[in-house]
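Missing here: one protein chain of the complex. Every other protein chain is in place.
A, B and C are the chain letters, set down in written order, and residue numbers restart from 1 in every chain.
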Amino acid sequence: MTMWGGCFSAPTDKAMRRFNDSIAFDQRLFAVDVRGSIAWASALQRAGLLTTPEHDAIVAGLEKVAQEFAAGTFATAAGDEDIHTAVERRLGELAGEVAGKLHTGRSRNDQVATDMRLYMLETTASLETALLSVQSAVIDRAGQHLDVLMPGYTHMQPAQPVLFAHWLLSYFWKLQRDRERLVDVRRRTSVCPLGAGALAGTPFAIDRAALARELGFAVVSPNSIDAVADRDYLVEFLSWAALLQTHLSALAEDLVIWSTREFGFVQLDERYSTGSSLMPQKRNPDSMELLRGKSGRMAGHLMALLTVLKGLPSGYNKDLQEDKEGTFDAIDTLLVELAVAEGVVRTLRVNAAAMEGALDDAMLSTDIADYLVLKGIPFRTAHGLVGQVVKRAEALGVTLRALPIAEYRAVHAAFGEDVYQVIDPRRSVSARTAEGGTAPSAVRAQIEVARSCMGLTS
Amino acid sequence: MTMWGGCFSAPTDKAMRRFNDSIAFDQRLFAVDVRGSIAWASALQRAGLLTTPEHDAIVAGLEKVAQEFAAGTFATAAGDEDIHTAVERRLGELAGEVAGKLHTGRSRNDQVATDMRLYMLETTASLETALLSVQSAVIDRAGQHLDVLMPGYTHMQPAQPVLFAHWLLSYFWKLQRDRERLVDVRRRTSVCPLGAGALAGTPFAIDRAALARELGFAVVSPNSIDAVADRDYLVEFLSWAALLQTHLSALAEDLVIWSTREFGFVQLDERYSTGSSLMPQKRNPDSMELLRGKSGRMAGHLMALLTVLKGLPSGYNKDLQEDKEGTFDAIDTLLVELAVAEGVVRTLRVNAAAMEGALDDAMLSTDIADYLVLKGIPFRTAHGLVGQVVKRAEALGVTLRALPIAEYRAVHAAFGEDVYQVIDPRRSVSARTAEGGTAPSAVRAQIEVARSCMGLTS
Amino acid sequence: MTMWGGCFSAPTDKAMRRFNDSIAFDQRLFAVDVRGSIAWASALQRAGLLTTPEHDAIVAGLEKVAQEFAAGTFATAAGDEDIHTAVERRLGELAGEVAGKLHTGRSRNDQVATDMRLYMLETTASLETALLSVQSAVIDRAGQHLDVLMPGYTHMQPAQPVLFAHWLLSYFWKLQRDRERLVDVRRRTSVCPLGAGALAGTPFAIDRAALARELGFAVVSPNSIDAVADRDYLVEFLSWAALLQTHLSALAEDLVIWSTREFGFVQLDERYSTGSSLMPQKRNPDSMELLRGKSGRMAGHLMALLTVLKGLPSGYNKDLQEDKEGTFDAIDTLLVELAVAEGVVRTLRVNAAAMEGALDDAMLSTDIADYLVLKGIPFRTAHGLVGQVVKRAEALGVTLRALPIAEYRAVHAAFGEDVYQVIDPRRSVSARTAEGGTAPSAVRAQIEVARSCMGLTS
Partner (left out) sequence: MTMWGGCFSAPTDKAMRRFNDSIAFDQRLFAVDVRGSIAWASALQRAGLLTTPEHDAIVAGLEKVAQEFAAGTFATAAGDEDIHTAVERRLGELAGEVAGKLHTGRSRNDQVATDMRLYMLETTASLETALLSVQSAVIDRAGQHLDVLMPGYTHMQPAQPVLFAHWLLSYFWKLQRDRERLVDVRRRTSVCPLGAGALAGTPFAIDRAALARELGFAVVSPNSIDAVADRDYLVEFLSWAALLQTHLSALAEDLVIWSTREFGFVQLDERYSTGSSLMPQKRNPDSMELLRGKSGRMAGHLMALLTVLKGLPSGYNKDLQEDKEGTFDAIDTLLVELAVAEGVVRTLRVNAAAMEGALDDAMLSTDIADYLVLKGIPFRTAHGLVGQVVKRAEALGVTLRALPIAEYRAVHAAFGEDVYQVIDPRRSVSARTAEGGTAPSAVRAQIEVARSCMGLTS
């Protein structure tokens, strides 16, 4: 028997029950549902709607229900369409008719809205911790490889030499933005809808501010119609997840490509690789392929919720029940992904010889153009001249370092013997000392800033 | 111990296992996996790679595994990362070392690709049946209400009178297109990848055409690299599902709006409604709200797979494992949705009085313009003249039927007393006899065509 | 001749040019491109790379280019693949070879990244203003109709009476969150990538902090590899736009439904309606239908950018050029949408009689249950009792107000004559005085808070 069945004469259709019931996926809300109800019982007591014995009986019953759930001994009944019904039904069994007083002035609408926000505040805290762990792994590994050079790529073509640590730290900042954004998401999650009733507010003397404080919310929702139907914070969360996911997919793509035999820059630890059933020599970067592939579901969950909300009229509509499964899957998936990403970064084997072996003189052509600039030649002109130098070297089949000075001077008289000093990847890297640049000094400074962003001191 | 662990010295990380393993969701493939393996054993026997006793031992073992699964007695083991590994492991336990011969010339890549196609052929057949049931309900209800008029809306404003049956049949054709599209999806699903190996094909004398026939596939995949990574048929399926879902959401929107107290055109049966925990008088059209809201996940699943496939290089990549969960959820969801939709249509209470009460004279202004056209006035001119008539009626606060003939004639002399005969919704409806129109004769013909589309005879 | 053609011997393919060139859509960046270049010229001068006359010549040339653009007299040339090339080409024509010095130490990558951020800072300021205008319209109209009651809906079924102003204000808070989120988006947009070069940083003594200040950025990008490829702020912007759009679509849906003839609660002003070419009596709420329909493109633009970024390796990749068209369309669309939304709200005709006529006694059943609660009956019990009352009234075909007291008392002895006082929508509304409730006093307080959120004083 459902909570609302009083006026109905026909039982719900079986397919409809399967369609409508949410207990299969909203069970995980049991703890926050109980927390919310305990706070509501206190509010009712403060408002004179529950006596102290009534309040205590209800709270004791709720705590018992929570224990049963946590212990795995809770048994759902046929009419338990959702976790809130299940808790209410069991409370009634444990506490008797007084249990019915708990629902005074409260609707399923504000109750569920409150539960979900409490749950999101808890799980986003876990996600923040997981993010910090990945950032920490990034900083640690960057600090260990400060002397390793590698090609920096644009269009996947080698462009200029950079430090491996500089590349790795580029992910620190993506994750740092994710962490900052998560703070914003949490700020807008921390709004207490309890007391909004079904949509019109509560007619009883509930102190909503005290209730919000007791539940750890920052503020109270300012409009009851908005309060019961607002799912903005979940859209924000899923947008956040989808954007974090693009960062994870980029890291994955870099590592998948760099662990090809042709690049050979890195090797994933066996703990994060798999083999092949048919080809025993294979070391497949499955962890990174899955990290990349999970982008699909994250974009999908976001799209799903936006679609649900599109054109939905005011007030609570049952469509909103579709807010949960995607959100829960996003949370579960990200927690595993972040653990895997941290593990991969921490255990990654870095093949410095391969990275440095991939550097070549042509990557220093910008440095040569800059050399001409310092001799007074406008950059665009210098750019064209270096293009001619590169073509000559290609035509002669030699590197820029091996190209005779006469060939340089044939292109422009400003070239002198000192040009060969410029053709040195370490010099190129060391020159980029401006903030955010790839010079070792700048990267060390970057690490310090990164550490302070994490609340660490050196 | 996984199938591929032979060359590895470190165990897989725990989070990585959770990340990588698919048995939680691919278990449902057990039956098709066994079917595929039985067919492969026959192919190996035909190719001389299995003796008859070997073949028979393997097939007997596979059938035993399938029985265990079907009976719910199958126990997964720690190393069972996916259903294919689980079946193979269990077969080894039951049949001994000969079981290892089953995997001759076959890779996990072509095996999984085959299983999934077999599964999709089975489930899309169920979906086709479910679609037919909804279409059948639509035809039945249309036939029962051939005399009920209602306003036809554009921009949700009453536009012209139509038959209720005509409106209902508009959904028949949407579903008919869905059914036709499903035939196309199934045609491109019915391609056998078995024999493609990991990606290069099989070096053994496998008769792929015979194998395909045995498994019920229409054709053999023409390129082994394409065969193992092709997920087009799943994108097609999810596109199909997303489009079908827009039809279901439109039906839902119509019924939600029409079951408002303000419209009152229909009432959902209690079996497909729910009540309110706080407001006992409510009859909420939850079934239709969920039908509308499920659009989110369907668009999301499609977006997810498109995102997974974007920019994926050739050959099998682990990202492709992400093809399953969304697809399975789409199938399960649609089967319930179609059952609910059928039930709702079959049990819908139609309030003919409310529908006909919502008709008004202004909806016949097109008919009045057409009346002028038949008197030789160009339509655009007639259109402007009727606009003036409507304004006059509004100014006088009367309906068009009550507007005195003098007022009509003040607008244009072509108006005669016969104009009042035109202001009749039944006449308006009956006039639209051209194919696809709303005249009862045309709607009856439409039902006949619809029935023949379903293979029914009258 | 393109900027990079120096080493190439074959001209670009014609289809490829059409594919590659972006000047058709990035022209609108001309002003920020010039601003960025002027700041860069100053930075080069401060670093000793430009003399004062060189700097002045370049700046004068750039200002001339900007004037030509603003005046519409700028003529693009065949090789102008993008706006940056066009400006550079024209500057060269105006200022001679010294123009080539402007590009010292700067890459197209950091230049374009800077331009786009400057542009977004400008346009998001306009969007903030537009949002404020809609919020202002909402507050004004809410204040004008504080005495109008209407049904509050859940599941589109009448649930409880609320103030029309309370409903309207529910949109204030959605837009308020949008405005707060926009502040967050702008904070993360205000990061200066200039000085990051192609990806490795700049080797010249550029004072990046001074440069950022000059351009109005809050901070400098901390990692050059991240700086040139980071498009997070655009994903954030499009997520913001998609979420704002769900609010606009909900408002649209409410108004489309409420302006049906069947509801008749509101009428859109003619300035925001259209007519029908065939049915002169129609008043179509096209503005609101389009507002609802624009949700499509906004979700689409977001999905598009997420798809582009999925699995993109580190560093600049040409795929990133796809960040612009969707973003620009989102900006243009939202500016028009917000102007239309404001106009619609300001000019909306409110039919108070229709709204109040739609209230009925059954909407007060919660109030009757609350009445029993105050007599000591647990709410769940009361809920069931009221359900019985409603059924009796339905069976007798009377309203709750007309149901004889004997009938009430037959359900439960706690019912007294005072129950009829409870069956009054104004009393119901007035009782909900807790913060965020629909009581007139609470709504007036809500308006005050809303005004202070906008920086207004009463």
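Assume a residue touches a chain if its C-beta (ideal position, glycine included) is under 8 Å from a C-beta of that chain, and two chains touch if they have at least 3 such contacts.
As the structure is a prediction and not an experimental result, all values here were calculated from the model.
The chain not shown here makes contact, within the complete complex, with A, B, C.
Looking at B:Ala299, B:Ile331 or B:Ala358, the residue that reaches the missing chain in the full complex is B:Ala299.
The hidden chain makes contact, of the residues B:Gln45, B:Thr104 or B:Ser133, with B:Thr104. For the options A:Ser42, A:Gln160 or A:Gln176, the residue in contact with the chain missing from this view is A:Gln160.
When the missing chain is restored to the complex, the residue among C:Arg90, C:His103, C:His166 or C:Arg208 that touches it is C:His103. Within the full complex, the residue among C:Ser42, C:Ser136, C:Ser259 or C:Ser295 touching the omitted chain is C:Ser295.
Only one of the listed residues, A:Gly36, A:Gly195 or A:Pro285, touches the absent chain: A:Pro285. One chain is missing from the display, and on subunit C it is touched by residues 2-13, 15-16, 18-20, 103, 107-108, 197-198, 269-282, 284, 286-287, 289-290, 292-297, 299-308, 317-322, 325-326, 336-337, 339-340, 343. Within the entire complex, the positions of subunit B that touch the omitted partner chain are 3, 6-7, 49, 92, 97-105, 109, 152-156, 159-162, 166-167, 169-170, 172-174, 177, 180-181, 184, 188, 195-206, 208-209, 220-228, 230, 232, 235-236, 239, 242-243, 246, 249-250, 252-254, 257, 292, 295, 299, 302-303, 306-307, 309-318, 366-367, 370, 373, 378-381, 383-384, 387-388, 390-391, 428-429, 431-439, 442, 446, 449-450. Across the interface with the omitted chain, subunit A contributes residues 154-160, 256-257, 259-263, 276-286, 289, 303, 306-307, 310-312, 358, 360, 362-363, 365-366, 369, 383-384, 386-387, 390.
Assume only the chains that are shown with their structure count from here on.
Ranked by how far their CA centres sit from the centre of subunit A, the chains are topped by B. The interface carrying the most C-beta pairs in contact is the one between chains A-C. Averaged Cα coordinates give subunit A a centre that lies 33 Å from the centre of subunit B.
Note: centroid distance subunit A to subunit C, computed from Cα atoms, is 23 Å.
Contact with two or more other chains is made by residues 276-282, 284, 286, 289, 303, 306-307 of subunit B.
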